Every structure is written in structure tokens, then in C-alpha cells.
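Every protein chain but one is kept in place in this view of the complex.
For clarity, chains are labelled A and B in written order, and residue numbers in each chain start from 1.
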Amino acid sequence: MTELTLLRDKHIKYIESLDNKKDDYEYWLSEHLRLNGVYWGLTALCIMDSKDTFKKDEVIEFVMSCWDLKRGGFGPFPRHDSHLLTTLSAVQILATYDSLSVLEKDDKLELCVQFIVGNQLPDGSFQGDRFGEVDTRFVYTALNALSILGKLTPEVVDPAVQYILKCYNFDGGFGLFPGAESHAAQAFTCLGALKIANRLDALTASQIEETGWWLSERQLPDGGLNGRPSKLPDVCYSWWVLSSLAIIGKLDWIDYEGLKEFILEAQDDVKGGISDRPNNEVDVYHTIFGLAGLSLMGFYDLIPIDPTYCMPTSVTATFKKYPYIGK
Amino acid sequence: MHGIKRQQYSREILKQKRIQDQQKIKTYKDLTHSALDTRDKGIFTTDALQLTSKILELNPEFNTIWNYRRDIILTVTNDVKPDFWENELQFTMEKLKRFPKVYWIWNHRIWVLDNYPNATDKIWLRELFVVDKLLSMDARNYHGWHYRRLIVKKLESINGKLMDKEELKYVTTIINKNISNYSAWHQRVQLITNIFNKHELNKKEMKDMVLSEISYITNAIYTDADDQSVWFYTNWFIANDIVRLVLTNDEYIKMLKDIKDNVILINNDDVEFSGKENNWCLKILIVIEKTLKEAGYELDKDEHTEEYLKKLIDNDPQRRNRYIYLSTKQ
């Protein structure tokens, strides 16, 4: 058996090819994810030090075409409604290109902040848009985007932190809602939100140890990570679990070699890209999270990734740290 | 792609697919454009509603179209027939059956119920049956569990009556079906906590409940000592405030020692059987020893945490750094 290695060039080609699928019905059925897809693809390219594979001007033009004139914020595709999830993707892409200044035109920055803050509910939680779906994912997306924009305030942050703490579970994990079952992706959003708010200290040391335990038990004998007990492993949890462990400083509570093998085995050695599990169909989503996991573990000299923001550390280093001192 | 097998398609098949796709793409784009056009013209009619139905049929994840649909409903709501809202529930049900894990559909169903005019408890009670059905198809679907909690909360506030006890019965049947159902164990924690915190139980009832829970756990760890669901639950149960409050300290220590003895017995049985220790037994024994000490019980020579950690470093190498961390903390 030949030793597995990272198929960097193939993955770059794969991501490059994603926009050439306009003859596929599925391409159009997934319009509602297009902006997220661009963020995933761009970040994956950054990790592989191949940021220039996408044409910056075209990407920014596309991002700006997703601006929701009526409500502010960004939708996933031109003419679609804005949503917190896609607004974060837009902000992340712009920050990655060091182009947040494009928001200064027509008060977009202010409108964008208003859109995000306007979706916060009295209990500190956030709804994804005006129709009321509440989920800790949206707390994270809101705080993350505001943080990138340098617009966090105690009025937003403090209740949000209180809300996150209500989602902490008996097993050390976090749910999407108070009382909801722990899920590795929610651990990421909740810990990420606390980290952005600089409020990890709201959890006691032993609470964090419990979190680390629960997360470390996500690793299965084949090296892969699952999202909840008794579930099959999936490459995307390489990110959700690992980044969470990284945020609480317990990254080495799982076995790197096993996880690396699992991710590498999920690569498509013909057309590039990474899938959820070996031999399944690849997609950009698992490609970015597989690569981001490998980067966090320090393999293959990949560009370092920030576990809180899922963006290159070179980009996140420029963000203003909350609480803002000496304005 | 989640759970979809990777395949190589022949050029011929891909070509055929392209040809078929052209027509589909045209239909889809035409529908989408005309829906967004009518939206932008501010048209909120039942005809436009039909248009959104068609698109959502093709793509149930098109949030913008769901939003448009809701705006239409809010506009036409006074002119619709009484069965309109029933049909809307039916519409989301068809989608949920096909796509039980799409957030947007669950979200729409909740929105519909929240806006259902004069919704009685019957409507919400029926939702409980609906979610029963969906959970019976996938007992770990956490949208389903989340939805169930929302429905129960609603019913409790409508009827002014707590439902935790009934829910605990439900959760018990689910666990009995499969003791590895972590979602159900999770829910058990919520319910037991609620029952103690919100219900007025007398001392005896509380104690009976704790005792029956201990025997339930014991039964479970004997039935499957490799299952992390049961162990995480045990880990919570032995150190939670309720138990400490209900039992006297002596009773509490006795409970811990009894569980400890059972866990040791199970572990020894595993060693005898296969020559290997049961890692989960060791992990829980560490917790029990810590909890015993916190309860003021002197373990002295009986303390084996250090030894358990050493064994775990070797036997559970994936998590060895956690054990090293714990042993340096000792």
C-alpha cells in the first residue's frame, strides 16, 4: 500500500472547477448556498496557499451583487433574501481579500451592522432572519461578523454570552437551543462565540474539562470524528471538534495520526476534493473542513488557520480584539 | 456529499444527464425568475403562493422562496378558506417526510403553527403525534427532538400542566428500544431535572425516583458496558445536585460505593473474558473516586485513580493526553 499524501494540486483544480458546472441542474438547485460555497472554496485555497486561483475582483463583485437592498445584509445569491449565515460568509470573504472598505459606500457597513444586531432577541439569542428561527449557530455568525467589522458592543455581547451559557449541557457539550442535545458543531459555535466575546472564563475550568472529555470521545477507532455519540465519523467534524478543542487549549486530546489518515482516505484521487467518508462523493464543504483540520494539526505546511474564525491567522490577526480598549 | 457513494460515470451517461438537465434548468430558472419578479412587484396573491409551492417542490431549501411564501400568507390570511392552514401543514409534512433534516422546513412548520388562527391544544397535541411518527423513523433526529421540546412547552403553557412525567415515560420506552440512543438519554437528564425542580414531589417520591434511577442505570451498564451513552448519563447522575439533595450523605456514599462495586465487577469480568480492561469502567471509576472524596469519604488505600490513569494511557492511546493531563493534575 502506498502511503497516503495530501493531493494539494488536485484539490486546487477541484475547487477551481466548481464554477464550471453551470450545465448541471444541481448547480442551480444550490444557488441558496452559493456565497457560503465561495467562502469555503476561497478559505480552502488560502489554506493551500493558492488564494490567487480565484479572481479577486470577480469574487468581490459577486459578493456585492448579493447585497440585500431592502433589508441590508447579504443573501446567498443575487436577489435572494439576506440571512445571518450568508452575511457572515460575505464579511469573511471581504476580510480575506482585505476589502472591507467596499462596505463604506452607501452606508452598507452601518446597514449591515443594523441587520445583524436587529436580529438579536431579548434573551440574547439571534434569529437567522426576520422569521424567527433561533439557533446558537446564529449567535456565532452574528458575533463573528460583528467582530470582523469591529462593531461588537456590550449591549450585544453580554446577553449573547448569557444565552450561550444556557446551551451548555450536562455532558460538557452544547446544543442548538437551551435543552437541546449536544452536538460537535454547536460546541464550535458556542465556544467560538465565547472566545470572540473574550468570555471563555464564563465557564469554570472543570466545565471546560468536561467539554474536552466529551469532544475527545468523538474520535472513533478508525481515527475519524463523529458529531454525536453512536454516529458514524465524518470529515467535517475534523473541523467542528478540532477547532473546539483548539479554542479551549486541548487540541492534543485526540490522536492526530489517526485523524490525518481518515481525512486523507476521504480524498478523491481522480478529480480532487474531500468527502465525508472514504469512497463517498466529494464536495467543497468537506474539502475545506478536511483541509482546515489538517492545518490545525500542523500537517503538510499548510497555511495556519484560526480555530475561532475558520480563516487564515494572517487575516484574523488584523481584527480588533474585544473588549475594545482606548477607542 | 453526506453519505453519497462516489462513482465514476461514463461519458455517455454524463452526456445524457447534461441533455436532461438543460430542460430542468430552464424550467427551474423560469420559475425562480418569475417568482422573484412577482415578489419585487409586490404581488402577494394565492396565485403567487402556487408559484412558491412549485419551486419548493423542486428545492425545499430555497429560503428566499419560503420567506416570500410567508409574506404572501400574512397578506392573504384574512381571505383564505378555513382549511388553508391545514393544507399548509400538510404541505410541510410532505416535505418533511422526504427531507427530515432540512432546517427550513421545520422552521416553516413552527411558523405556521405559531400563526395558526385560534390554534387550540388539539392542534398542538396532534403535532406531538406527528413528531412521534417522525422520531419513530429516526430516533436520533435532533430536529425532531428539538421540535418535540417546543411542542411540549407550548402544550404545557396552554393547558397549565407540566408534562415531564409523561415525557419521561416516552423517553424510557425509546431508551428501552435502544439503550444506545444518546438523544433519549440527553432528554432524560432534562426531564428528571425538571421533575425535581418544577414539580412538587414529597420526600418519599423523590427518593423512590432516585432509587429507581439507580437500578435503571445499573441494569443499563450490565446490559452494555461499552456504550458511551449510558456512561455519560451515569457520569452526570452520580454527581448531580438532585441526588445529593435527596440522599443523606451516608446514603449518597453508599450509592457511589454500590455503583463502584458494580463497575469493578464488570471490569473484572471483562478482564477474565478477554484479558482487556474496560476503558469506560476505568474512566467512570476515576469519576466515582473523585466524587467519593468530595463527599468526604476517605478512600486511602482504596484509591486507584493514578493506576487507572496509567492503564488508560496505554489502553486508550487516542485520548492519552487527556489522561496525562489528569494525572499531572492529581
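Quick notes on this one:
Methods note: contacts are C-beta pairs under 8 Å (C-beta built on N, C-alpha and C of every residue); 3 or more make two chains touch, one makes a residue touch a chain.
Throughout what follows, contacts and distances are computed from a predicted model.
Per UniProt, the protein behind the absent chain is "Rab proteins geranylgeranyltransferase component A"; the candidates were "Rab proteins geranylgeranyltransferase component A", "DNA replication complex GINS protein PSF2", "Dynactin subunit 6" or "E2 ubiquitin-conjugating enzyme". In the complete assembly, the contact with the undisplayed chain comes from A:His286, out of A:Lys151, A:Arg199, A:Lys260 or A:His286. If you put the hidden chain back, the residue from B:Ala35, B:Ile73, B:Ile179 or B:Leu312 that touches it is B:Ile179.
One chain of the complex is left out; on chain B, the residues touching it are 1-4, 7, 9, 13-14, 16-17, 61, 101-104, 140, 142-143, 169, 176-180, 218-220, 222-226, 266, 269, 273-275.
One rule holds for everything that comes next: only the chains that are shown with their structure count from here on.
Note for the complex: chain B touches chain A at residues 1-8, 17-18, 21-22, 24-25, 28-29, 32, 36, 40, 58-59, 61-64, 66-67, 70, 103, 107, 110-111, 114, 140, 142, 145-146, 149, 180-183, 186-187, 189-190, 227-229, 232, 235-236, 240, 317-319, 321-322, 325. Within the complex formed with chain B, the residues of chain A that make contact are 23-25, 28-29, 31-33, 75, 79-81, 83, 129-133, 135, 169-171, 176-177, 179-183, 212-214, 216-217, 219, 223, 228-231, 234, 250, 252-255, 258, 268, 270, 275-277, 279-283, 286.
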